[in-house]
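First the structure, which I've put down as structure tokens, then a few questions once you've had a look.
Just one protein chain is left out here, and the rest sit where they should.
And then chain A:
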Amino acid sequence: MKRSLFTIIALAVFFGTIYSNYKRQTPKSELDYDSFGQIPVVLNGRVQPLDSVARNTLLAINGKSTATYQDGSRHQPIEWLAEVLFQPQLAVDRPVFRIHDDGLRAILPHKEPDQSGSMIKRMLLGSGSSHHYYSLNEIRTVYDKIRQDAVEASEIEGQLRNRYQNAVVNLANNVIRFYNLTRTVHHGESPSFIEELTALQTIIPAAIEETEKQQRGEDFDSSKLSPMLSFMQVYRTFESESLFFTHPRPHVDGEQTWLKMSSALDEITRDGKPSEVTLHYATLVDAYRQGDAETFNAALPKLHEAIESIDPEATSKATAERLFNYLSPFYVSIIGYVIVFLLAVFSWPFGSQALNRAAYWTTVAVFVFHTIGMGFRVYIIDYAPVINLYSSAIYVGWGATLLALIIEKLFKNGIGSFVASVIGIASLIVAHHLIDGKDTLEQMKAVLDSNFWLTVHVLTVTFGYAATFFAGFFAIFYVIAGITTKLIDKKVAKMLSSVVFGIVCFSTLFSFFGTVTGGIWADQSWGRFWGWDPKENGAILLVLWNVIILHARWGGFARTRGIMAMAIFGNVVTSWSWMGTNMLGIGLHSYGFMNSAFQYLAGFWVLQLFFIALAYLPQSRWKSPVNG
């Protein structure tokens, strides 16, 4: 029991984190936002729950995962979305548009930095950035200029735009997106959606009669026709402006054929009455506007049922994705890895096997949670786990943790857990920054749409990255621990060097096999095995570097220290292959272009070179004995 005490505490803390994070996601409200967020719609070519629409949109507009209103109150994305969809008159005053660019702020109404809060807090944290957030109504006053500048800027290629131009294009897109949301469920031109439907139903039969007369070439009463036509007029503009599809339709040849609200309304003129889905949405709109929580909550299960009866798969995917959002497995995993990190670090000075054990079992738990997160993504989009740069970062962290667990199982000295936690934290934070306001569960462009090759090629080559990083971080551990502590005795040094060498072998195998399968994929789909594309070249660099390490050891050119230094340089090569090649913005693989992240990458390289330099400090500077 005593042996396991730390393990039990650590696991309890981790599971407590999962639970409290989950609880935090539900807004405190009489309205059933959990169920509302679970409604499936189609946006970006895929079924997703309203909760995801809310999160991704808010993140793009606001840069944060919650919205802060005028009164300083914080709201979950789904609350904000409900207001935007159903009662835009209120939503246009919410200061949710984040504008960091000074030039852009200069043309907007001036805002004073928030002076509330204590003096000490302001001194410590600065005056905050509340004056960087604007509401649509505030932006509207100068929107003509913004639109004009955005149109001009959008004619310039993305890479060549300056800061202001990027900011203005971004803002214009966000304003359009916001406006489109307000026109997605209801056009807002009549106060009550249900009354509108009732009115439609009464005028339509007569109008249809007149239309038929008109078609037959008989005399017809145009006054009976015009009310319907004016509705259709409204629906037509509403069609092009609405953002997502609300009405499922039975699959045709396995293809999704959802309709937008406007098309569904248009169909009333044919069917004579609104569909179930339309009716329930209309109830939601009116109940929300009247603050009638009871009716609102009662309409939700009916709406779910109506959608499920037509497209059950959409319902189950949306449910899964809502759960995935609430669990936020990758965010929680970061916390888990931090726990592992602390446990591993403290296990050494105290020489504590119990802490060590706790670190190991917490790593196992975090790994399982990390895996569940990836499983959710695979289920939701039906693709292999790696489809873009974001998911590759998630996968690199996962792969490194898997290796660490194996190493830890073999050697039981906490180093494996430690390295897993460092790579886990780093890769998940990198992943978080790669989201960049986009939907990370995107649909695959036609050229990449092959699950077989995604699995065989992308998963292996990315696992090669993970393995190389793993060896590199082990080597960094060797250098730092060797210089600062007496931890690296002969036995540990031998263990570390055999682990690094073993992992380099492993990474050679994976990166080689991954590169080759990439070539085969290219040959199968484009008729050429190798095209000197930047990403292909990046992959071959990684293979070459691993091969050089292996030969240097076999030839006796590098001993423990040399191998460690070379393994650290492997981090540089891998980060180039993984991220750097995408920054060139050329070639067939520039699926994850980023221009702002280059400085971080360069910083990472400098840091690695610094570690390599440290590795070659004279022996007298090392606290641990060092050879080679």
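The working rule: a residue touches a chain if its C-beta (ideal position, glycine included) is under 8 Å from a C-beta of that chain, and two chains touch if they have at least 3 such contacts; residues count from 1.
Quick note on the criterion: contacts and distances are computed from a predicted model.
UniProt lists the omitted chain of the complex under the protein name "Cytochrome c biogenesis protein ResB" (options: "Circularly permuted type 2 ATP-grasp protein", "Cytochrome c biogenesis protein ResB", "Flagellar basal-body rod protein FlgC" or "Carbon-phosphorus lyase complex subunit PhnI"). Set against the missing chain, the residues A:T66, A:Q214, A:T257 or A:T319 yield one that touches it, A:T257.
Checked against the hidden chain, the listed residues A:Y33, A:Y133 or A:F245 yield one contact partner: A:F245. Touching the chain that is not shown, out of A:Y19, A:F350, A:Y379 or A:W526: A:W526 (per the contact rule at the top). For chain A, the residues in touch with the chain missing from this view are 42-46, 244-245, 256-258, 260, 410, 442-443, 445-447, 449-450, 453, 498, 502, 505-506, 508-509, 512-513, 516, 519-521, 523-534, 537-538, 540-541, 544-545, 547-548, 551-552, 554-555, 557, 573, 576, 581, 584-587.
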